[in-house]
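As you look at this complex, bear in mind that one protein chain is not there, while each of the others sits in place.
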Amino acid sequence: MYLYDDLDRTLVAERVADFRDQVGRRLSGELTEDEFKPLRLMNGVYLQLHAYMLRISIPYGTLSSAQLRKLAHVARTYDRGYGHFTTRTNIQFHWIKLEQLPNAMADLASVGMHGMQTSGNNVRNVTTDQWAGVAPDEIEDPRIYAEVIRQHVTLHPEFSFMPRKFKIAVGSAAHDRAALRIHDLALRLHRNGAGELGFEVMVGGGLGRTPFLAKTIKPFLLKRDVLSYVEAVLRTYNQFGRRDNIWKARIKILVHDLGAEAFAKEVETEWRTIKDGPLALDNAVFAEIAGRFRYPDYVPLDDAPRALAEARRADRAFDVWFGNSVTNHKVPGYCIVTLSLKPEGGTPGDATAEQMDAIADLADRYSFGEIRVGHEQNLTLPHVAQRDLPALWRKLADIGVATPNVNLISDIISCPGLDYCSLANARSIPIAQQIASRFRDRNLARELGRLHINISGCINACGHHHVGHIGILGVEKNGEEFYQITLGGKADEDAKLGTLIGPAVPFAQVADVVEDIAAAYVELRERPDELFIDTVQRTGVEPFKERVYATR
Amino acid sequence: MTSPLDQKIKITGPVVVTANRVGDGAVVYRRADGGWSTRLPEAAVTSNVATAREFIAAAVADDLRAVGPYIAPVKLTADGGVQPGNLRELIRLGGPTIDLPVTF
Partner (left out) sequence: MPLVKSGQIVEDRYVRALDDAPIPDGAPVIVQAARFLADAAELVARDAPIGVLWPNDRRVAELAPWLDELALVALHFPKFKDGRAYSQARLLREHYGYRGELRATGDVLRDQFQFLLRAGFDSFEVRKPADALVFAAAAARYSVFYQPSADGRPPALRRRLQHGGSPAVRTREAV
């Protein structure tokens, strides 16, 4: 967990005062909506179908229990008692009133939270692996670098009015859990031949209307150069990215149009002029930032304690949950617990104020006061002692966040869609609910194994449909909701964009189509443990397509 | 974004002008007297392009009270009632089509 000091707190407080003044000028008519809109967007305030929406930044998905309680307070006081965790590991409140926003922001500022740069054409929340700092397969805690970058780009005087938004992710594990290749800029920590630590730099990834996976423009960048290189990329983009067409304004188009090599050359030229200036980082800087992350005082514990094994034997439901939602930790005797925000009949990623309060209490008791948000829209308790699992499980089940469906077919990523979003073509959430209810039989879902369904209500792709094993995209045809289905997408270290299988299907048929796809998979797989995504990769989409459209 | 005034107005049936209220974002409809109401039946309805253009021009000028005005289709019922003309407008008026998270 990162500890804010007086400087960080002062900045957030100044931001609240600034925004209070801007809201005041808007309400008094001094600012027109055209002038106010970019200002509110810079603070994460959107206008949706029914109300304003406030998006709060959760840097690299790490929350303290105090922060989660404050989010519960905001949900209760200024909204309708719940919040929605997003694929950018932020939280948004869908029923906020403009008049009350400055007060809500001030309350959040008391725990160092804000909506800065959760919208607008600036650098958005820097994300990383939700298991950062605890995953056995990581080289170093990537949040240190994410925090260095977060600070640098916050209210950056040069990069607050870029052609379009800009998303950065940092990873440092063998397995990519941060969806690096779908980012505008991604940094992957690794060691070079000489054993030095540095970053692979990838640019130009992104979903939306023209999806691209990021291309590597620098295989190895020393840690000391990370800020100067990011600055050079942003400067190149700020000057040369297209501004004449919103659909062509992301950096992916610039990289594509120039070619990755020419783009890299432009960046390299700029970077050489600034790399040895004030942005060169020494170890003191990294140590300073690293020193602000609080790590738990783990106690020496036995791995796989007997009591745990007994509890698993004694209670089948606990055992199923354990097998599904608990992951290895780098410290013996501890584990990582995923809290499913995908209960049957619920909205993916939603949590009520009561759940947030209860999870904050459980985090205090069982996870050193720390909670993580993952881009799959679930929460994580990152430091749970294995011996506490049976007790924790019962309490999680009591508040409805122990559905053992993590990574299974009903663990669906879904954007808010037409139920909330003014840009939507079609609804997302009811589709997710129909599919989840179709596969409510836990044995069936387990039998299907790891399977990611991602749903977006429009081509903006907030639900990351292009990289879902099954991707579902809402489109509109003659005023009706239709859905395009893609197969074979994935967002890991071997990222791929899904392939469209055929004409869009109407709202009422989407769950049937998913059922057909699942049935085809069961017939096509070579072995019971061949994953869905591997089967699709082996066979291509043809056999699935035949199955789906044979009767339609 | 193109201002609603520069957009071509295409009308195939009865329409109203709708927007969101500045202070709280609530969905509002423009009344014949130039005010705004959260109740659709109070909205001024027209099927005439010229009138719709007048409505929208007046609404745009009212930037202090309403954000993002646009022309939305409505359906007139046999008994003279007004209903939203498409799914989006139905959701704007009636709220999300899903159950909101219940507090346990």
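Note that the chains take the letters A and B in the order they are written out, and that residue 1 is the start of every chain.
Keep this in mind: contacts are C-beta pairs under 8 Å (C-beta built on N, C-alpha and C of every residue); 3 or more make two chains touch, one makes a residue touch a chain.
Quantities reported herein were computed from a predicted structural model and do not represent experimental measurements.
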Message = Given that one chain is not shown, what are the shown chains it touches?
response = A
Key: Touching the absent chain when the full complex is considered, from A:24, A:38 or A:540   = A:38
Ask   = From the list A:224, A:265 or A:292, which touches the chain that is not on show?
value = A:292
Query = Which positions on subunit A touch the chain that was left off?
reply = 1, 3-5, 7-8, 10-11, 14-15, 17-18, 22, 30, 35, 38-39, 64, 66-67, 111-112, 121, 148, 151-162, 235, 238-239, 243, 273-274, 277-279, 284-285, 288-289, 291-292, 294, 369
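Assume only the chains that are shown with their structure count from here on.
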Task = Would you pull the subunit A residues touching subunit B in the complex into a rising list?
result = 26-27, 29, 32-33, 47-52, 80-82, 96-99, 345-347, 350-354, 399-400, 418-420, 424, 427, 429-430, 433, 479, 481
Partner subunit A, residues of subunit B touching it in the complex = 20, 22-27, 63-64, 67-68, 86-88, 91-92, 95-104
